[in-house]
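Accompanying notes for the structure given below.
Here the complex is missing a single protein chain, while all its other protein chains stay put.
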Amino acid sequence: MRKRRKWIALGMAAALMLGCFAGCGNQENDGTQGNDKETQEEGGEQGDESTAPDTSEHVDLVCYFLGDPPDDIQKVQDKINEILEEKINASITFQFTTWTDAGSKYSMVLSGGENCDIIYTAPYIGYYDFMDKDAFLELTDLIDQYAPELWDAVGERFFEETYIEGELYTIPNNYTEYTTYGISYREDLRKKYDLPVPDSMENLEAYMAGVKENEPDMQILNPQCAEYLVKLDRALAYDKYGLQIPYNDVHDIQNYWGSDQQIADYKKLKEWVDAGYWPVDAIGSSSQDPLVDFESGQTALLLGGNNFSKYLNSKVKMAEQNPEWEIAYVDNTKFNGVTYPAAPYHNGIAIPTNSLNPERAMMAISLLYTDEELNHLLMYGIEGEHYTIDENGYYVEAENNAAYGYEASNAWNFRNTALMLERSSQQELSDYYKEMDAVASQTVTPYVNHEEGFNCVITENTVAETTINALTQEYLTPLEYGMVEDIEGQVAAFMEKAEEVGLSDLQDEVITQWNEYLESKGY
Amino acid sequence: MKNKKTKIMIKSQRRFDIATYPFLSLLTLVCVLPFLLILSGSFTANDVIVREGFSLIPKSPTLAAYEHIFETPQKILNAYGVTIETTLIGTGIGLCLISLAGYVLSRKEFRYRNQVSFIIYFTSLFGGGLIPYYYVMCGILKLKGTLTALWLSGIMSPFLIILMRTFIRQSVPDELCEAAKIDGAGHGTTFLKVVLPVLKPALATIGLFLALGFWNDWYRSSLFSINSSTWTLQFYLYNMVNKATSMRDLALEAGITIQDMPTESVKMAMAMLATGPVLLVYPFVQKYFVSGITVGAVKG
Partner (left out) sequence: MKKKRKRGFLWDLRKNWILWLFLCPTLIFFLINHYLPMAGVYMAFTDFNFKGGIFGSEFVGLKNFEFLVKGNVLGRLTINTILYNLVFIVLGNIVQLLVSIVISQISGKRFKKTVQTLILMPYFVSYVVLNVVAYNLLSYDNGLINNFAVNVFGGERLNFYTHAEWWPFILVAFYIWKGLGYGSVVYLATITGISQEYYEAAKIDGASTIQQIRYITLPALKPTCIMLVVYSVGGIVRGQFELFYQLVGENGLLYSTTDILDTYIYRATLNSVNYGMTTAAGLYQSVLGLVIVLLVNFMIRKTEPEYALF
């Protein structure tokens, strides 16, 4: 009895605590609601009085970027604030997620743990997922009201591609880059052993076999690249959950998992590993990085995550460290004739739902994007201190460049082609982009990046999705490394398990969304 | 008679030593060998590691990894400073609170000791996840960017409190406290004069665990820093490696200049830099929990 009493007392204490944090929770909600109201009221008043937005009250904005801050960010921030104070009576603080755990930091910042008014978005750090969970504000009205000049400054075409079912959650930018994959390979070895240029599947295999024959100790490629290599001759607009959709025929949805093609692909990979193109237990070493392997001369070719600008980097680096090595690049358009640029919202600017000052944030975005002085401060730092502009209009590193280099604030989402400073070393890259432009204009849907554009968020079959994610790694990853003897058996086992947990339902959901996507965009 | 017994005893000790010396030596070797691999790795050029793997003696030794880490010395010195500061503050405060709590929970006269222990233990089982934790730290307590955020969450853990409780129960018999009580000592005096003095090994152990926790922590620094002024040593190193890999992972991101960094050897150098200072300080703490048993010499 006495014991029970004690527990009751403690239970009550616990209930009190619960009440306390439930209270906190409510407060949290009340707080944001209150703010919403305030902002709405503010907006209302402005609408009534005049078209000029009310900036009488000073606000502090917080703007988040990905990655590490440059050393001189405080200095640049002060300069930017001088101008912003004057123009819109606001100051801005730039914050950075650092490179560690950026994804989970996004969740925490966006969930309202702290103020954040402007944030960098990109599909590869979960833009669609966050958008789907109401993390960002719809921007059309805000732009109309507070930054109409943005429509023209960015350009209509870019906005059009960014709209999803009539809603806009991130501001695109108008700098077009081509980042489709290509092969970097050791040209010196090719010359030495008189091998063909790997610009078709046949030549590629001949090249790999030739290198292995003459350099038996050399690893040909990192297995993480292998899967891409096998699929190189197919230009796919979509490739997930066993569905493959060719870029040039977006209505032809193919089932890849369980198909003969898939088995043939895995057989090819097995052949390669048997030929010694990579170590049979390579999967065990997590530190292997295809790029590092290639640049240090361990492997003879590189694909997967490799694009032209990376090739240029490797070239400079390898020429410095091992001048006797020579590398060359084959674009994947040689294999499949398709390329497309990164989507315009690949780097985007969004305003979080929990922002306390969305209006002022929008004004600040507009100024940072369109005002030359502000834009240059943000992108390149202080002229004369961090950089200078030469007589041809090129960007030149200045004395203190290390403290704020070219685009060191990682503000890639504020790139404005009208204001952008180019570096003379970028010439080769711009030439390549022009070349790619020509190819991209010839495709069925010119310039469209389905890969980033198709916003597929599974809502019906989330359980199947998670289970299949887990199964894929268990069954298919070893196949991709060429570690499995019984390929057919492994694929069949995978298919059985996947069907069991609802693969076809999941695929149906993807197909429905895909068709809706095609329809809404008119492809 | 006594002499004979002593002889037997010494003999037995010798036999024990003969049996256990090889065992301990082998064990130590197993613990140290991989570390030598790491040490050698930190002095090897990165592309040699990638191409040829690790070896016990570095092929073509180089200081590149350390040079890279110490490229901006003021930053890393600052990081050392932050780590030392949080370790000292956190360990100090933590030790005080943990020993107080351990003392109360070990007293039989404290009726609610089991319930309170449960309340504390319960937190090791259930957690709300990161988002609510971050909300409490930054939204409610407003600790983002402060040094406090770096040590606050680490000062206590259910494990250390219960460990302390066990230590006190064992080394401070109830009679001792009773005696103090009869002498008119309050809990404050008993704690300071009776309990603390016999608690040295416990304090050393828990202090060591706390300090190691703070020393190795990069996560709080990663979560709560606004700028590099509150980066701890571990986070500084960790983020450096992450930066290099993230930059590479931004596969689609053209136009980024990729920093050239000896990733593999830097990882190894990190392990060395993190361990080094601890190996230097450890022997000083060690004397509190290894000197205990005197062997061989027998009185009378």
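By written order: A and B. Residues from 1 in each chain.
Basically, contacts are C-beta pairs under 8 Å (C-beta built on N, C-alpha and C of every residue); 3 or more make two chains touch, one makes a residue touch a chain.
Bear in mind the structure is a predicted one, so any value in this text is a computation, not a measurement.
Looking at A:280, A:396 or A:492, the residue that reaches the missing chain in the full complex is A:280.
Note on the undisplayed chain: of the listed residues B:131, B:176 or B:247, the one touching it is B:131. Across the entire complex, the residue among B:76, B:101 or B:150 in touch with the chain not shown is B:101. As for the chain not pictured, it touches chain A at residues 1-2, 5-6, 9-10, 13, 17-18, 20-22, 24-26, 28-29, 32, 103, 107, 110-112, 126, 129-130, 133-135, 279-281, 283-287, 352-354, 458, 462-467, 469-471, 473-478, 483-484, 497, 500-501. Summarising the interface, chain B meets the missing chain with residues 2, 4-6, 8-9, 12-13, 15-17, 20-21, 23-25, 27-28, 30-32, 34-35, 37-38, 41, 53-54, 97-98, 100-101, 103-105, 107, 109-112, 114-129, 131-133, 135-136, 140-141, 152-153, 155-156, 159, 161-163, 166-167, 169-171, 186-188, 191, 198, 201-202, 204-205, 208-209, 212, 216, 264, 267-268, 270-271, 274-275, 278-279, 282-283, 286, 288-296, 298-300.
Here, only the chains that are shown with their structure count from here on.
Centre-to-centre spacing of chain A and chain B amounts to 37 Å, using the average Cα coordinate of each chain. For chain A in complex with chain B, the touching residues are 6-7, 10, 14, 24, 28, 67-69, 73-74, 95-96, 98-102, 104-105, 107-108, 111-114, 124, 177-179, 287, 289, 291-293, 295-298, 305-310, 313, 317, 321, 342, 346, 405-407, 412, 426, 429.
Within the complex formed with chain A, the chain B residues making contact are 46-47, 50-51, 111-112, 115, 119, 130-131, 134-135, 137-140, 144, 218, 222-223, 225-228, 235, 238-239, 242-243, 245-258, 260, 263-264, 267.
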